[in-house]
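Of the protein chains in this complex, all but one are displayed in their positions.
This part shows chain A:
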Amino acid sequence: MSALTALARLRAVREGVAQPIATVRHCHLSDRPMVFIPLRMAGEAAAPLGAMVGTDPEHPRLLVVPQPRNRDLRFAFAAELAEVLLPYIEGFGKTTETVEKRGGEPYERCLDAPQILVPNRPAAAFTGLLGRSTRFRRAEGPYPVHPSVPLLGRWLTYFADRSAQPGSSLLLAVTEVLGTHWATGQSSLEDANLAALLGWIDPPAGMDGRRAAQEAEDPLLWPPAGPATDPGFDNEVLAPAIRAYEEAPTSRAVERIAQALRSQLEPAWRLMWRAVELLRALPEGSRVAGRWEVDRGSFTRFVERIAEGAPPQARRDGAVSAAARLAGLERARAGYDVQRAYDDPLVMAEYRLTGEAFAGVVTGAEPEHFEGEGRSRKLRPLIRVRTDDPVRLAPGTAVGSPDRRGHGAEVLGFAEGEILLKITKGMGRGKVPAPGSVPEPGERVCYTSLTDDFQSSAALPDPENTPWTHGGPPQEYVPDDDDAQEEWS
């Protein structure tokens, strides 16, 4: 939380409306996202109560578990959810493009990928738990389930895992996404309430953000967006309805529960689509498409894995896969932070505040400056930049710039409030710099020590060669009846 965000929050309080902390949208937003709002029964680890799901804001599908403690009804719910999600997901696997890879075999990549939107981080975690409790089930043997259930489990697990990856947009928690684009006049803890957060960002006419957020805290007006339900609702509405169903499991009793859950889910459903509209109104950052390409690649590989009949994801990662996953997350985090700063001057401002970046006006340029003699004579243009930013870059630091792609420079030194830079990259191959590749006097430029250079993945042994210090090679997964029979009570 920087002074910049702190200031934005203070302004939000004064203006009575949330303040932008990003000038562009930093996530991909699908034309046809799948909104998924699950509800969990209180006190249970992963017992679904119901869900509202769909791609059409006008026609949500309501799924209900009339008695969440009944195992068969839970699997019926999972099968019904699969009916909605699987055709949507599999639809994207059909159209692919061929990607030429430099120095490698060309490969296929899906043209587009599915996107699931959930209200908040707990909903994403719950999605993962639903995946965990269904992916090991089997269609034959003891306790058979519908064949779509284990498949759904693997997909839910995939999406939940992927949502931990910084910069991935395959599964997004909407409160988190909104929170990276707007600062409200309340604490980040209170921002976890979708209705309150949207109250600040987009208060209804004639109301300020604070009033709207306060109203949103009343669970009777704005039921929580799940997965936890309002305890008052549980005790006064749901419990009697479930009891009635237990006494007489008629369609009327089911309808009563469905009505109750609809009353809790519909407000959240409208908020989710309102959030989609607000995010859509933001222009997309220029590096978002590149990250979505990575998502599409990941999605394609998982489609192929399933087609090849690979086993369900392990309960816990082995030593090598855990290390690889962690290294991947760290790389993704570093890359995502840098890309956001390059895409968005307001994010870059965070680094200017800490002295890792600066912006200013070019006061002098020497585009045809050379270094070295003879064969090692190299074109190294020099520029001087005047800035008011508190720069904390040591001479010799390599810097990049969001203004020009492939442009690189080195800090030479400071003199009289000016910074002397030597351009080292991005001038073209000619004897003189390519036109426009060296900033001209009077031009506004921004430089930063953050660079999104390619990082090779960590060198790790193959899983079969896991050293004994790390538990030795992991056991191969063999599906057995125990997994399929695991209790889900």
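Going forward, a contact is a pair of C-beta atoms (placed from the backbone, for glycine too) under 8 Å apart; a residue touches a chain by one contact, two chains touch by 3 or more; residues count from 1.
The rule is simple: contacts and distances are computed from a predicted model.
Student: Just to verify: the chain that's not displayed, which of "Secreted protein", "Urea ABC transporter permease subunit UrtC", "Peptide/nickel transport system substrate-binding protein" or "Carbon-monoxide dehydrogenase medium subunit" does UniProt list as its protein name?
Tutor: Checked against "Secreted protein", "Urea ABC transporter permease subunit UrtC", "Peptide/nickel transport system substrate-binding protein" or "Carbon-monoxide dehydrogenase medium subunit": the hidden chain maps to "Secreted protein".
Student: Pick from A:A46, A:V177, A:A275 or A:L393: which residue touches the chain that isn't shown?
Tutor: A:A46
Student: Given that one chain is not shown, which residue among A:A6, A:A289, A:L326 or A:A458 touches it?
Tutor: In the complete complex, the chain left out is touched by residue A:A6.
Student: With respect to the chain omitted from the figure, which of A:M207, A:A332 or A:L346 is a touching residue?
Tutor: That would be A:L346, which touches the missing chain.
Student: Determine which one of A:R316, A:R375 or A:K431 touches the chain that has been left out.
Tutor: A:R316
Student: So which bits of chain A touch the chain we can't see?
Tutor: Residues of chain A in contact with the hidden chain: 1-11, 13-14, 20, 23, 41-46, 125, 129, 132-133, 185-190, 217, 219, 229-232, 234-235, 239, 315-316, 345-346, 348-349, 352-353, 359, 388-390, 486-489.
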